[in-house]
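Encoded as structure tokens, the structure appears first; notes follow it.
Heads up, one of the protein chains got dropped from this complex, but the rest are sitting where they should.
What follows is subunit A.
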Amino acid sequence: MFFKSLDLTTALRPLLLPDETLLFVQDAVGLYEGKYKIPNYQNGHAYLTSHRVCYVAAEDPRKHSVGIDLKEIDRADYQAGFLKSSPKITIYPKPQKNKDKLRSANASPAVSQTTLQPVKPLSPHPQSAVPHPSSSPKPINATWICPICSFSNPVPSNFDTTTATPAVNLPPCLACGIKPPFTTVLKAAISAAAGSASRDLPLPILNSLSVEDSTVTKNASWTQPTGNGTVSCHRCTFVNHPSLIECEMCGSPLVSAPTSNSGVDASRSDSPAPFFDQTRITNTEVTESIKLSFRAGGEKTFHERLKGALIQRKWLLQNAPPVPPPSQTSSSTPATTAVEGPQPAARAAVGIAGLEQRRLEARMNNQLVIGNAFEDLEALMASAKQIVALAETLARESGMASNEGSAETNAVLSESAAALGMVTTKDMLSSGSENLYLSELSRNLAEYLTDDRKGILQREGGIMSLIDLWAVFNRSRNGVELVSPSDFERAAELWEKLKLPVRLRRFKSGLLVVQRFDWSDDKTVRQLLEWMDELRAAPPEEPVPWDWSEFGRAVTAQEAAQRFKWSVGVAAEELEMAEDRGALCREAGIEGLRFWSNRL
């Protein structure tokens, strides 16, 4: 298992691969290798995606960010917090074939001891104890996890994903005897089938090493001798043990004691664990295990979702063919098979008849897809890819039907919505972490704004009002997980604090606008003055009573909006700002307010 360097987006979040989805985010997380803390990686955001576990440090995130592919992870253990030790999640790498010797050579004594012990199978799964040849033609080593007792059961060898229906009699769980839901087994079988080609069968076994290791680290992290660091009570002067929160004698709170184990103690300079002696960990191989220390909570959800992601193995599906529609071959829809049956013959049909035939087929197919999708939610998840593709084409078609201008915007909108794969929603974050939600939303927005594919800001001339942005952003979310205006404003206010490449600015009139961080009033004024110089250089179309070569021409907010692609409100504000700085002056007349280069 390797620490891999991460590509970060403009908003300092990990750049997601195609098909990768964000599952969970937690802040105030520290990183350990084995039992050692890794310096500079002690306060940051942990991102769990469907493919990776990523860590991005709060400070200097470009330098200190690493990711670990889930496919290299064997399993993850949860370790509750105890006294000064924060709750941790330990991640164990999959064993590597030719690394065993090397590892025992440079492992710590405690670890090498454990390697001498007889290897005991970790998982009670009977099949995994027997190594399977990786070249087995039919992957019968698929396992499904019992939702009741989380025991991993083998998928029955006669279970065929293409023919199985809920009516098939499934064997009950080996541990608890409860029958599994059909979809669980179906999913497990599909993921195993899809993965059998690419995977060289790294069996999740025989890593007792990590188990022992975790107990060692667990012990080490809290039974550290505390020595002379005693604390005397300020009330009764009784000398207490440093780990105590309250005085043993009088019960008054001790000042120097840590206030709460689960409190947001992000710096953790007094953590009992020693530091790892390596400064750069990118591309470093992890020999034993890594740990994520959750100093501000969230570890339970993280563990839950990490487990889920490890079971789902989405990374295997990256290039997998779409799930075959089960009802296409199922006997329950004889009408469908009747239409699909003569398909090769129908291809031969030409002309209008052929077109009609194909249309009919397409309609039938659509009907099938939609019908299957809504049969139940789990099945919808399975055919999600198709449904999304279908919805997109439908949206595009409907866009074409209406007038051209809106067709273009519709296409842009639906595309940008698709590109906006990584939206942070509230349920992605543990409840109560309002700040985290806001900061993630803030980063989300910054990414959305600076994404060159969409060029939202460019189209608006580098500046746009917050209300416009709010509308566009919520539209691009396709009506789900909408952001409330107050959350939106608070998220926008965080840009400055999070050092993101966009800024919120308040004009004199109170209008809030969004602009790039390197955009300044000076720049705007310079642009305006350049424009004025241009106007002065060109003779006016109609003779004017004033000396145009000296005074130039007046501009209105509308003209400025047109030239700089600003909205009119923004243009008016910018002109007034320039006037405020003495670069322009105004002329109020019956034609309205016009601005001149300041010659007064």
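Simple rule for what comes next: a residue touches a chain if its C-beta (ideal position, glycine included) is under 8 Å from a C-beta of that chain, and two chains touch if they have at least 3 such contacts; residues count from 1.
Criterion: contacts and distances are computed from a predicted model.
Undergrad: One chain of this complex is missing from the view, so tell me which of "Ribosome biogenesis protein NOP53", "Eukaryotic translation initiation factor 3 subunit L", "phosphatidylinositol N-acetylglucosaminyltransferase" or "Vacuolar protein-sorting-associated protein 25" is its UniProt name.
TA: "Vacuolar protein-sorting-associated protein 25"
Undergrad: Looking beyond the chains shown, say which of A:Gly351, A:Gly510 or A:Pro545 touches the absent one.
TA: With A:Gly351, A:Gly510 or A:Pro545 as choices, the missing chain is touched by A:Pro545.
Undergrad: Considering the entire assembly, which residues of subunit A contact the chain that has been omitted?
TA: Interface residues of subunit A facing the absent chain: 545-547, 550-551, 554, 579-580, 582, 585-589, 594, 596, 598-600.
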